[in-house]
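Chains shown are a subset, placed as in the full complex.
The first chain written gets the first letter, and so on, giving A and B; residue counts start at 1 in each chain.
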Amino acid sequence: MPTPADVWAAFDAMRQQGPLVQNITNYVAMDLSANALLAAGASPAMVHAREEAADFAGIAGAVVVNIGTLSPSWVESMHDAARVARERGTPWVLDPVAAGATSYRTKTAAELLELNPTVVRGNASEILALAGAAGSGKGVDSTDASSAAVDAAADLAGRTGGVVAVTGDVDVVTDGTRTVRVTGGDPMMAKVTAMGCAASAIVGAFLATADEPLLATVCALAVFGLAGERAAVGSPGPGTLRWRLLDELYTLNERAVISGVRLS
Amino acid sequence: MPTPADVWAAFDAMRQQGPLVQNITNYVAMDLSANALLAAGASPAMVHAREEAADFAGIAGAVVVNIGTLSPSWVESMHDAARVARERGTPWVLDPVAAGATSYRTKTAAELLELNPTVVRGNASEILALAGAAGSGKGVDSTDASSAAVDAAADLAGRTGGVVAVTGDVDVVTDGTRTVRVTGGDPMMAKVTAMGCAASAIVGAFLATADEPLLATVCALAVFGLAGERAAVGSPGPGTLRWRLLDELYTLNERAVISGVRLS
């Protein structure tokens, strides 16, 4: 079981190294993902053209693939980049946004799953849809409690050989054997678009500079949730929350992390 | 004539139901539109790929089509989604951004108009261009006063059988027979990009949960304008205004709506 001190050590190492994180992500999430990566200390690159996606995956420290806004040419780039990442042992994250909502989305996510993502991060509906269980997907918002998807996550992790994270009120991270719960965040975070996508991007940054995917994922989600939780204090609404979250990712220090992170 | 109490009732009903609103909108507007929908209480989905746009229109409570950043494949998706919406009786909104500025834009907007949008929302230049009158379109900013476009709006509503809203200093909403004016907002709102697009998205949310398109449009624009007006108080500039608007959409309560909305 990782400790808050482990979280701080992983965060500090990431900030020191400032890893280059390639994102093939949706149009809505690009802004928040890039800004969250910069604020946290990483170096984002939004590179998705088929002409360069594979090239870039060869120099990135991690690759984040997010299917939020899909088109056939982007799906090809996602495959190219994920394939290069797998071949080179570069960690890559799959964010199966709204899997289950349309057949195109579910099929795309399932095909990417074949390329063994280091980490899959989604909400309960998305993880259930991916695992083939019956989710009640309604757009990109989760309508299932995270806990209901825990079995599906473990099953999925068994299939990919990687880590699966189900985020929600409590985040559950599993590699099929070990399971860690991260408590934190704030319900108002669900009122800001692309929060989950930004969390996936931060997972990518931690994966790039940590040896162990389960630990990296737990640490990333703990830091992101803590930043959101702190940002929500005194925020009248989601507009304020969004920019304060970036300030928190930038200013979080050892004391705040050690005293604020809650793992179980 | 709707009353401020009607506006509150429509807003409250929308928040209770949290409708799923599909947006095929421009790259610049996606962020603000999605965040405005979330803050107001709806559930946004940005789904525009031809492979899934029609599918998704089948499950959405409303569809918002915005031609701000065009490409041929997106235009096809717009037609697909609008056609499904029309067939199923799902309300859909057309936002003819910068119609009149290039022939491609004017042609695209005119073709979508054939699919009988439930509501068309634009500024005076755009509505004039769409109605075939001579606008002096200059990018996406309106250079005609809203009032000049009122006749064009009524004419357009007669052609589509739907509602047409001309937004500006005063918003004018008409179904060709009845006309309602919504006073509110703040001039600084014009200094934030995609404000009109976000207003269109909010119209979509209200359409999804109201029976009557004219009423829904008036209520949506009244709520959006009030949020902007309140957000502008004490804002030194458009940067602050933008996030405060989201906070206001999230926190607006009955008292604020009843005392703040001005219809005539």
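Simple rule for what comes next: contacts are C-beta pairs under 8 Å (C-beta built on N, C-alpha and C of every residue); 3 or more make two chains touch, one makes a residue touch a chain.
Being a predicted model, the structure only gives us computed values, none of them experimental.
This homomeric assembly is drawn with 2 chains in place; in total, the structure file defines 3 copies of the chain.
Following the convention adopted for this analysis, only the chains that are shown with their structure count from here on.
One finds 32 Å separating the Cα centroids of subunit A and subunit B.
Listing the residues of subunit A that touch subunit B in their complex gives 26-28, 31-32, 68-72, 98, 101-105, 138-141, 190-194, 235-240, 242-243. Against subunit A, in their complex, subunit B makes its touches with residues 20, 27, 30-31, 34-35, 38-39, 43-52, 55-56, 59, 73, 242-251.
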